[in-house]
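Removed: one protein chain of the complex. Kept in place: all other protein chains.
Residue numbering begins at 1 within each chain, and the chains themselves are lettered A, B and C in the order written.
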Amino acid sequence: MEGLLINSIKKFFEKDRFANSLGIKLVRVEPGYAETKMEIAERHLNAINIVQGGAIFTLADFAFAAASNADGKVTVGINANISYFKASKGKVLIAKAREVSGSKKIANYNVDVFDENNDLTAQLSLTGYVKEEKIDFNK
Amino acid sequence: MEGLLINSIKKFFEKDRFANSLGIKLVRVEPGYAETKMEIAERHLNAINIVQGGAIFTLADFAFAAASNADGKVTVGINANISYFKASKGKVLIAKAREVSGSKKIANYNVDVFDENNDLTAQLSLTGYVKEEKIDFNK
Amino acid sequence: MEGLLINSIKKFFEKDRFANSLGIKLVRVEPGYAETKMEIAERHLNAINIVQGGAIFTLADFAFAAASNADGKVTVGINANISYFKASKGKVLIAKAREVSGSKKIANYNVDVFDENNDLTAQLSLTGYVKEEKIDFNK
Partner (left out) sequence: MEGLLINSIKKFFEKDRFANSLGIKLVRVEPGYAETKMEIAERHLNAINIVQGGAIFTLADFAFAAASNADGKVTVGINANISYFKASKGKVLIAKAREVSGSKKIANYNVDVFDENNDLTAQLSLTGYVKEEKIDFNK
């Protein structure tokens, strides 16, 4: 995919105010694949001082959203399943979303979440519904 | 449960800096049950202008965390499954977490998420692992 | 719904040779709701002598299939999540499937599985995709 379009896609997803407000960055995106990154800060912790499950989920869900919408067809999540494997170590979390199967109306993604040691800390499988609406990335 | 202890439990969960920073309030809590509430603002929206899935997930996950830890035994989420039913209407979301089954080591919860019209917009089932560690709510 | 149609629907689902071969009966069915029943026998047990997870899953999945197809539109499962709560007691298992939400293309169901003591032994949430195809129950 050419760089100009990739830049437009990235710009579009910067409009995700929720991901933005959590400090999540879209590192890489193309149709069917995306990576996101979050530097862990105090504001991501829960009452027992580990990264809140919702922060990990959001990091992964944003990677899924970018990867599944990058072809310009609006895809909305209808189901997501997350398994947490271990408490994350270090100061950064990275999520990698990859399409495992897709039909005209349904898209299936897996997302792996790694910590600073490159240990797999969580894994998600997500199901998206592909709508008729299109996204114009150049607007 | 007496009011003093409930207040200590609420105070403890205010230390969830992630939920806090999203504007999520713990409205009600007792062992096995909790309600959380979020006033929807611009910062909760994604790039296609609906509430980000991660915001809905966090609202529900926080209700689960409060309900499942309220007996003072540390319970950590090991799996969560979320289904999104419809885009939410109005300015507020409410999550209600309820224990459906529990053994010594495993706790199972369902969470319903309602919008301002009291429509069910999402539903989660969560599995928690009960650790040996205890929480001292009076510290 | 009138009895004649209900009978046609039941007859149609008797063509589920898999459910049939496991001894699963469709006890009740209408659009959006169904109950199935299985008398537990030696052939449903696994190597550690409890009911195999796949037998419980099939009982529930068949209830979902009947309830979600009973309006005559072909609905296929795209995702299912099952949580097992406790080993079942007694000689019979009953599954009750109920629609929790539905749109034109997506149907969401919950299924509760009860044992002979009426204890909840497992719970599922299932997502179905509604196809254009129709079922003619009178054929």
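Couple of notes before you dig in:
Quick note on the criterion: a residue touches a chain if its C-beta (ideal position, glycine included) is under 8 Å from a C-beta of that chain, and two chains touch if they have at least 3 such contacts.
Given the structure is predicted, the values throughout are model-derived calculations rather than measurements.
In the full complex, subunit C touches the omitted chain through residues 12-19, 21-22, 42-48, 50-55, 57-59, 61-62, 65, 69, 74, 76-84, 135.
Those residues of subunit A that touch the chain absent from the view are 81, 83, 85-86, 100-101, 103, 108, 110, 120, 123, 125, 127. Contacts to the hidden chain, counted on subunit B, fall at residues 78-79, 81, 105-106, 127, 129.
By definition in this document, only the chains that are shown with their structure count from here on.
For this pair, subunit A with subunit C, the centres built from the Cα atoms lie 34 Å apart. If you average the CA atoms of subunit B and of subunit C, the two centres end up 30 Å from each other.
Mean C-alpha position of subunit A lies 22 Å from that of subunit B. Shown for subunit A are the residues that touch two or more other chains, namely 78-79, 81.
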